[in-house]
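Missing here is one protein chain; the remaining ones are kept as they sit in the complex.
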Amino acid sequence: MPVHVRVQAAPFDVGQQTERLSTLSPHTGGVGVFVGQVRGGQGLRAMTLEHYPGMTEASLQALAQEALVRFELTGCTVIHRIGRLEIGAGIVFVGAAAAHRGAALTATTFLIDRLKTGAPFWKREEYEDGRAIWVDARETDEEAARAWLTRTP
Amino acid sequence: MPVHVRVQAAPFDVGQQTERLSTLSPHTGGVGVFVGQVRGGQGLRAMTLEHYPGMTEASLQALAQEALVRFELTGCTVIHRIGRLEIGAGIVFVGAAAAHRGAALTATTFLIDRLKTGAPFWKREEYEDGRAIWVDARETDEEAARAWLTRTP
Amino acid sequence: MAEQVTVLFFAALREQIGQESLSVSIAPGGLSVRALRAQIEGANPAIAQALAEQPRLRVAVNQTLSTFEHMVKPGDEVAFFPPMTGG
Partner (left out) sequence: MAEQVTVLFFAALREQIGQESLSVSIAPGGLSVRALRAQIEGANPAIAQALAEQPRLRVAVNQTLSTFEHMVKPGDEVAFFPPMTGG
């Protein structure tokens, strides 16, 4: 299948996922990948990813299909974890395979920019001092997602 | 070591290399990766990568160091294979780790754009009908590399 | 039961309201999301306060992002939540 989408509590295997993208088609010349992970600092201990079951899978599937067509990919992948994740843990894997590097890397950026504010996930941060804070959507993230509406391709 | 550069005949392990970038610093929030591989089609059978030993390693090291500073990375990696490679085989792995996704993905694009025309590698293609052709540098690749001279950061 | 809509709350909103879903009876002809919100708020001051504290409240109808003018019919699933923060 050219499009692979998963929402899961378990970790993802970057090597295995990239291998899947690399071997989908003999016409693939490049594979772009982005891995988002829990960034430490400011006393953060962990975060919990909440989501909207059903809507999450549907919106990621639609996003991946849009990338496949828009960038003429040979394949793409979106895997998002849910539940409690500690510093350094992988949160999201997005990847895109294409004939040429430009499409692969642009599609990878498109997938993560659009996923950030376009799929129903919410992050709750836990700090060492006991505070628990729901992460606010950043205006820069919403701008990055909007920018794809007017960009070509 | 934040910068990891290798020129080798052996395949690279994408999972292991990405893991290295992910675990370099607790302040890493994103890792971008690009894998270039031998694209099949038009009767291509394989390609052979020739390089200039010594100069190759030095130019990749300089490129990786430039990316590290320019994009404030927590780490980056450039691995390029040499010798004969068949359809689907990995040619190059570049990766960049940073606090935020923008820097990681932009640095990944910078590394591959600049490597294409800035490090002494040459590709010789072998076709099924027996032809052997040295790949010509594409003007679009040279433009992509030049564009980084005037871009910020 | 055919004249019910299911209302869901997520993230900070769910936590503040203290419940994640609600069954609401509506008129058979349906109503806009905006009217549904007003109906819920009229009956639940705690929900009214939590929704008011979300300056960028989002809504999905049947798991698709929607506007407050969207018409809700009996049997629909309506979810309210803060801006999404995945990735």
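Going in written order, the chains are labelled A, B and C, and every chain counts its residues from 1.
Heads up, the rule we're going with is that a residue touches a chain if its C-beta (ideal position, glycine included) is under 8 Å from a C-beta of that chain, and two chains touch if they have at least 3 such contacts.
Values in this document were obtained by computation on a predicted structure and should not be read as measured data.
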Which displayed chains the hidden chain touches across the whole complex: B
Candidates B:Val14, B:Val33, B:Ala96 or B:Leu115 - the one touching the absent chain: B:Leu115
Residue ranges of subunit B at the interface with the undisplayed chain: 36, 49-52, 54-55, 58, 80, 91-92, 112, 115-124, 134-137, 141-142
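Following the convention adopted for this analysis, only the chains that are shown with their structure count from here on.
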Chain at maximum distance from subunit B, centres defined as averaged CA atoms: C
Chain centre separation in whole Å, for subunit C relative to subunit A (CA means): 27
Separation of subunit A from subunit B, taking each centre as the mean of its C-alpha atoms, in whole Å: 22
Approximate Å spacing (C-alpha centroids) for the pair subunit B, subunit C: 49
Of all residues in subunit B, the ones touching two or more other chains: 101
Of all residues in subunit C, the ones touching two or more other chains: 87
